[in-house]
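One chain of protein is taken out of this complex; the other chains stay put.
The chains carry the letters A and B, assigned in the order they are written, with residues numbered from 1 in each.
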């Protein structure tokens, strides 16, 4: 019996000492954390996508609480949770927050295998970043999609996939949370966050080629050549042509789709409209330069 | 430390240099050196002669560009250059071959002794005005190297005659054919840098050049009464010995610390043989940099050769002069197979830094599929910078930039030894290069935020 007693005493003594040490340590080294940080963290989606600009949701929660203490939540936005989540967070922290419109990632390149001929063969690390560093890629277009799927790899929500037929990534609007990870991942800045639009209806220039008209035309069948027809057609001043490239400001666009019909290269794309774009109005045949070069 | 021994393939070692034919149209990229691109000073329709300045330096770290042909400026446009992208270029239609009168076209060897006006400042000025940049491929403006920052003091000039890249023989031919001019160039560089000690580092696979230059140096410099002392240093073959830091280590046994330190921080100014020749021509012959020695080579090329070529000549012209592009799969490189840049177009022109046009054919042109890393540690063994390529590549893959920075990814000189040696055919350097540029960006952003 004696050795059992000794064992009990020894173990008990060790447990007691350990308990005292732990108690002392937890008092001495205690770190105060604002309880609101944990509460905010629970409201956030927990995807740790980094779309907000912070390393993860806990970083965002920390920033939100600090922002609330400083009196403003400006510039802090969880693109994944969207307005709903941000509203809840604002309620919790007793702040008001501006409502923001739902956004979606848009791939601005339509240079499919059929539209854009391959002039070289790439034989290296198959990421867009590596191919971009190597040169223009396999086609003559130095601006368009490289098709290696860096955006697909960056998406935490499985919302982007490469279409094997076109070789161009496609965004699943239902899954896209507009966190912007793909935007950062694309070495050519092809992907842009745009307003989702009513019923998902959007109009955008599906090209980012800044080459002069003839060069762009030679590289790809559906490239923007910077002819400026769309700019003239637009009644709302939403379209600007700069560096041989048209851009539609999604905050100004009213979805009239006139630009879609006038674009000679079919570089302006409309999505989710029930009917095809209206035929162009018969216009005085005006001599317009096709290309700016 | 480290290094590899790639197959030499110096097919054109004993092929004497030929003068390349004038092109019909010459293309001059505005950014063919490190630093700000040059700014055009001609307009469409202007008449230019050989040696006319067509673009001026676009900043302090920059260099002017001179026409290598006479004719009419066709347009200022964009064209694919060695970066693989369309960049601003000046295109000149060639008409005849009329040179600027100020250029001394005679073959007479000019000696420094006959020109008392050549002060260090004058030499640096002439080198700067002639648009001379490093001819080994990096294209760093030479005059900046000759005027080191006040914190560093130059002690010697090292001529880089290593040519450790496989295939390339342009520097070797230049040494064999213009040894005297190179030595005058070296003398000018030493005067310009205000030093009296010079070294010429040559690998032992070029015994003829070692013998020739040793003899000439002994006659010219290493005699009683000479201000200068020049040593020809035979070096054991090893790639990447032609890298500045590696060469300084091999020749004077001093290691340049991690960036931002440069060779002059340990007292050395490294210049390529081609640069020494260009300096000679610029200072003594008043001839700006518009011609260079270039090797056109490839195992399947019919007549590989060395050429004295006017810059702006499309590569296609040179390849045709060598028997045309071989049939089948080819990879066209500006530079050698270790550090050269693969091009998508044969219309890319020869630039200041194009020491070689190399065509790699068939199986060698394509990479093999990567297999899993077997941790054989061969990449660690060959890294000339003492890095761990397997680790850096992995860190880049998983985007762990902080760790990559602390593992000194920015010290990588992108020599490719690791990828060359990897038995699993892993794209080590592809990954490291991407990681390095990202980490450099982070460091720059941090520095900018501090200011």
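The criterion applied here is as follows: contacts are C-beta pairs under 8 Å (C-beta built on N, C-alpha and C of every residue); 3 or more make two chains touch, one makes a residue touch a chain.
The working rule: contacts and distances are computed from a predicted model.
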Protein name (UniProt record) of the chain left out of view, among "FtsX-like permease family protein", "Ion-translocating oxidoreductase complex subunit D", "Succinate dehydrogenase cytochrome b556 subunit" or "ABC transporter ATP-binding protein": "Ion-translocating oxidoreductase complex subunit D"
Contacting the left-out chain in the complete assembly, out of B:198, B:337, B:353 or B:435: B:337
Selected from B:4, B:276 or B:289 as touching the chain missing from the view: B:4
Residue in contact with the excluded chain [from A:135, A:149, A:169 or A:226]: A:135
Chain not shown: contacting residue from B:89, B:146 or B:429: B:429
Chain A residues that touch the omitted chain in the full complex: 118-125, 130, 133-135, 138
Missing-partner contacts on chain B, residue numbers: 1, 4, 6-7, 84, 166, 245, 249, 255-258, 261, 325, 327-333, 335, 337-346, 360, 364-368, 371-378, 380-381, 383-388, 390-391, 407-408, 411, 414-417, 419-425, 427, 429-430, 433
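The rule is short, and it goes like this: only the chains that are shown with their structure count from here on.
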Where chain A and chain B are represented by their mean Cα positions, the distance between them in whole Å: 41
Complex interface listing, chain A residues touching chain B: 119-120, 123-125, 127, 129-130, 133-136, 140, 142, 211-212, 215
Residues of chain B touching chain A in the complex: 77-78, 80, 83-86, 341-345, 365-367, 427, 430-431, 433-434, 437
